[in-house]
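What follows is a single structure, written as structure tokens, with notes after it.
Only one protein chain is missing; all other protein chains are in place.
Chain lettering (A, B and C) follows the sequence in which the chains are written, and residue indices restart at 1 in each chain.
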């Protein structure tokens, strides 16, 4: 699919949880993104020169729209949270490979914190039996997006909703098993998922993060260590923005 | 008068001529500025770190407002031109000394191009007989602000309105004379005014421009050469932002 | 209107190139940019064997700029010649191969592999701040600059551009050293060594501790050095450091650069190279400049009368 870099109109941009925002943007090309792909969002303030990578949460091809759900972390996402409906922002995408869709068996989706958003498009796309395990520190968000699509299991660090503990704790406690794991979340969680997948003997696809500059594979900023030599640079590194962000767990070191 | 640095609400910001904008801002302290004082306007975009000096065109103490009329020159004034009613911008002021008001005799006000704005407040303040000579390249703006306040003479480079030529040409052609000249405009015009004033034997107050950083006299960026040693640094330099922007013509070199 | 310039006998259809390491070998950006429109594609640094680069994080954003410590990850000259050269040769643009190494022998090995078939010029990176051996050590010492230049000159079939480090007291000394060693051109600046700390973790933000500062933040330093260097040598200068637009490029050209490179700006806007070319052309049109060569080094001393800038 072609990558575009264009101004996209903001359809809405609302806070859905403490510091978490839900934004719909208009762009035909990006609305055709595959689950697990992401966009680079450019800041308006010139002092911030690098675009911010944000996963595509959901697409609406009919209306040529796509959705981002993001947490305010630093100045870039703070700026983004202040953009108003009707304004435009520059975005580049769709970027990265996305998840490999396995249409059979039982899929286990695992989303931790701000790793949950890309699971929405994935859950909509997967047509098999599926369970999603959602992990939060405390406040729950985006749960309703999965209702009617998957079986939902929730874990919170503080126990305020669902199981008290991590997504791994929840999976163990509920004895969840299946044929393919799809996961996105903080690195410690992904490490846990990798270990769990190995133990259960289930293949797992992990969506990784790294600081990015170009977002399209040119600068080699965003690598992870890989089992195989990557064909681009012939070393055991893969570019998260290009060969990833999704990798099979047994193909990478974490 | 105390200097403040505060957010000021934009009451309106409209284009009044090709690339020339008229903005009213709300700020009680700055609405008490004297004619010829200016403000420093801070940019929102972090890549532009220095504030822009803009003359106070007019004040409205009753409504705690002041007016700026500015020309879009580079990125900073372009940004300013895009600010919308209801938004706020950071401003510091009132800055500088302002004109020395001579309440008697016949005042000649001379404004060239984007040096015209501060003449509005001055014309409102001066209670004596007064003539304003307005010089433009082509399009006329702010003329209506002087109607009913002064006799108005217009000069344009292209002759599209009034006398074809400079403000100096107009003054000579109309044989305008008086007891005090107040002038603001580009340096070549001010040089002409200085020469004319010497020739006619009339005192002249000139409002100067220079690139500024602090705007309050601390950095010594904005000096002009002065006849007397300035008491601040004991050399023949005066700070335009502090001892100026208005100087008597015989006190400075241009 | 002529926008073409000559560097070391090679004609460039316009002075705008890519800065090494910011454009890969052109493949990724060819989705946005017609490589046929560029003066040259300057490749990511290539070494004799594959290099795996530094630990992540390899970049950090800074105010108006960025730090990078990629560590010259690259597939080595074999893969480069096999894969990237054919791709680049399918376009009508010059190829400048940026060469890196950890020792003089490393550099020689790469330089000897590249002939007219593979590339048009070589750019020798003796100024990369992100590798422990070689790299910047060469670039900060005029004697070593002259030495490596003259050694490589003997082995090179293609014109040599020596890429200078800005992390020096006197850029004219290394510029002259490169010229004395027989360089056909010099390019500058590489990145300024910088650092960022994550105060919450009390750790360096980059895996490599320090990184190279690039982007618009460094433009004034780059421009000053390009001016100084181009007045110190007679060989052509390729200027870079923060160029984001035709206006920026013109500053470098007026300061004395024959060519210019767009680096970090590609990350800010994938169309940055093309916009720079268009910007130069429209400036020339507006100011009725028939030949860009008239503009090279045309900046004049400031004798503006004191006071007033309205």
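Going forward, a contact is a pair of C-beta atoms (placed from the backbone, for glycine too) under 8 Å apart; a residue touches a chain by one contact, two chains touch by 3 or more.
Quantities reported herein were computed from a predicted structural model and do not represent experimental measurements.
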- What are the shown chains in contact with the chain that isn't displayed? A, B, C
- For the chain left off this view, which of C:122, C:175 or C:213 is in contact with it? C:213
- For the chain left off this view, which of C:63, C:87 or C:271 is in contact with it? C:63
- Query: Hey, which of B:32, B:48 or B:106 is the one touching the hidden chain?
  - Reply: B:48
- Touching the absent chain when the full complex is considered, from A:13, A:47, A:131 or A:205: A:47
- Task: List the residues of chain B that touch the chain left out of this view.
- Result: 2-3, 5, 42, 46-51, 92, 210-224, 232-237, 242
- Could you please point out the chain C residues that touch the chain left off the display? 55-57, 62-65, 67, 140, 167-170, 192-197, 199, 201-207, 209-211, 213, 216-221, 223-224, 227, 242, 247, 250-251, 254-255, 283, 298-302, 304, 306-307, 309
- Message: By the contact criterion defined above, which parts of chain A meet the unshown chain? Give residue numbers in ascending order.
- Response: 46-47, 113-115, 185-187, 190, 208-211, 224-225, 252-254
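One rule holds in what follows: only the chains that are shown with their structure count from here on.
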- Expressed in steps between touching chains, what is the minimal separation of chain B and chain C? 1
- Chains linked by the largest number of contacting C-beta pairs: A-C
- Message: Taking each chain's centre as the mean of its C-alpha atoms, which one lies nearest the mean of all protein C-alpha atoms here?
- Response: C
- chain B and chain C: spacing of chain centres that average the CA atoms, whole Å: 45
- Item | Mean-CA-position distance for chain B and chain A (Å) | 55
- Contacts with 2+ other chains: residues of chain A: 46-48
- For chain C, residues contacting two or more additional chains: 63-64, 216
